[in-house]
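Not every chain is included here, but those present sit where they belong.
The letters A and B name the chains in turn, as written, and every chain counts its residues from 1.
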Amino acid sequence: MTNKIDPYKYMKGFGNHFSSEALQDALPKGQNTPQKCPYGLYAEQLSGTAFTVDRKNNQRSWLYRIRPSVCHQPFTKLDSKSHHIANKFGIGDIHHIPNQIRWSPFNKLLLEDNKKTSNDIDFVHGLHTLAGAGDPTIKNGLAIHIYTANANMDNTAFYNSDGDFLIVPQHGRLDIITEFGCLMVASNEIVVIPRGIRYSINFPDGPSRGYVLEVFGNHFELPDLGPIGANGLANPRDFLTPVASFEEKECDYTIINKYAGQLFVSKQDHSPFDVVAWHGNYVPYKYDLGKFNTVNSVSFDHIDPSIFTVLTSKSAFPGTAIADFVIFPPRWAVQEHTFE
Amino acid sequence: MTNKIDPYKYMKGFGNHFSSEALQDALPKGQNTPQKCPYGLYAEQLSGTAFTVDRKNNQRSWLYRIRPSVCHQPFTKLDSKSHHIANKFGIGDIHHIPNQIRWSPFNKLLLEDNKKTSNDIDFVHGLHTLAGAGDPTIKNGLAIHIYTANANMDNTAFYNSDGDFLIVPQHGRLDIITEFGCLMVASNEIVVIPRGIRYSINFPDGPSRGYVLEVFGNHFELPDLGPIGANGLANPRDFLTPVASFEEKECDYTIINKYAGQLFVSKQDHSPFDVVAWHGNYVPYKYDLGKFNTVNSVSFDHIDPSIFTVLTSKSAFPGTAIADFVIFPPRWAVQEHTFE
């Protein structure tokens, strides 16, 4: 089978129940697990939430692929010296300090440091954990990483079992191949790849760097708007999800898994990006920060920075987030008699 | 301008943030109310919920149309004798009786009765209220109507300010033109047209009849599934919403409005179906009941009929609906040792 659709097309909307087919009629009609799927595909459900979560918060997708995703060798653990991902954030595990910190540009230092050990640093090996709190094994907390890398993930795919990755490219575009299709993510865009979705990142612009916000608990969602009403901040229709796109490729393929803050590796004999069609609401997506509808005081005084929230990951306490992704976009400042 | 797209196409998904354009690039990019909309269209927001309802329950759509919808003459009230819609359901207003009632076939009787007063009965004049509870002016309650009609709504549009209409055609298809596009609704399908959306119904199969469930409070939604999990009963991707479709037509047009249980009429000089593009999640939709995934006991005993709920309208008390739309689909009955 061959994919004939331009893979860099997107569907609009946040939280939609999407349907996408790279080959016509590849989705079963009116049911999810027919005895015989179109094109002889295998049906698999990918759950983003507990099955029993209520309708408005339940997330899952159905993927129809050429080979079952379980066809791989067992995972083995990677030596923790082979990467720079931290996994424990308790007292004593990391260096807690009450000083406010602004990071000076990492990239130079890190690239040099990386070059000492390897000429080719891909996205996964280019990840360095900066900070964190909580613990992925109890589904509570967050981590902040940077990446600085210069190599594509050839015949290698990554997925994170610990949390969602919100990636902010700082320098260099990201060309991301996922099980759901392809995303080209430019500067001033962000991309979210939820827990459990496999992907490869290539760097079409050469050596690249950027930031990653990882949340271990609830998925990112749009913040409630309160009195702002039905529109404003990041609008749902500006979020873009890829269309189905697949490759049927037999080769040695490496799957790297981040699980309990550790890396594991497995081998398989074919590309994992063999999903010919899918439907569901558990998907990767990108967003152009330039489309953010900025709201602020138009009379006097400053408004708290929560007014610039793009995405949030909720805690068990209403109104208190595990993490907010907040931007400071260009905007008109028109307050009167107000301190700058 | 002329609509060039097949109007009887549909988009899949329940509660999606859809975007649809009958003319290319008719939707403004990245914002809702530009100073100058594409094609010189007028932007209008149609709110399905209070502005301040939380993100997961907020419903609204943006319509981009040739003429503003407020360009019409004032509404005047229709004589209550000219129609058969009841509007009060209190004690003394209607005939309460504790006997269980099954209706014998209405259609014959009513058609005859209608014929006495008119040869041409359209959908609105063919509505007869059977039962009800509560009151649309306090946004609480429901009404059940039947319709029996034989005439199209030529140059006439209807909208209901009191509640959502869930229409079940019993005999004869419904060809529905709405501000959001066109729906052809066949037998064994249902269609929901929420409060405030204008539409005309034609009967391509001649004299037709069916049922209407009207809810005054919360909109219809898919029921929470509890232990059934992420799939089952009516699946979200089987709900179909029309694509944008418009007509640019100058003529005498009649708008009928149901408001506080009464009918009002207004005239305007153009078709209201001039929406060239729209986006949002407050939309009409149809559903093929044959796609219902039926769940039941596979061991013994009967399960309560709530297991057959297609759509529900929630009350202020969790788990207690204002109205459930429930079907009894064909299914396997495999319980053992269980009374039939």
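To be clear about the criterion, a contact is a pair of C-beta atoms (placed from the backbone, for glycine too) under 8 Å apart; a residue touches a chain by one contact, two chains touch by 3 or more.
All of these numbers come straight from a predicted model, not from anything done at the bench.
Peer 1: Considering just this structure file, the complete complex holds how many copies of the sequence, given 2 are shown?
Peer 2: 6
To be clear about the criterion, only the chains that are shown with their structure count from here on.
Peer 1: Rounded to a whole Å, what is the gap between the Cα centroids of chain A and chain B?
Peer 2: Here chain A and chain B have centroids separated by 38 Å.
Peer 1: Quick check on the complex: what are the chain B residues that touch chain A?
Peer 2: 12-19, 30-32, 45, 47, 49, 51-52, 54-58, 60, 221-227, 229-231, 235-238, 279, 281, 288, 290-291, 293
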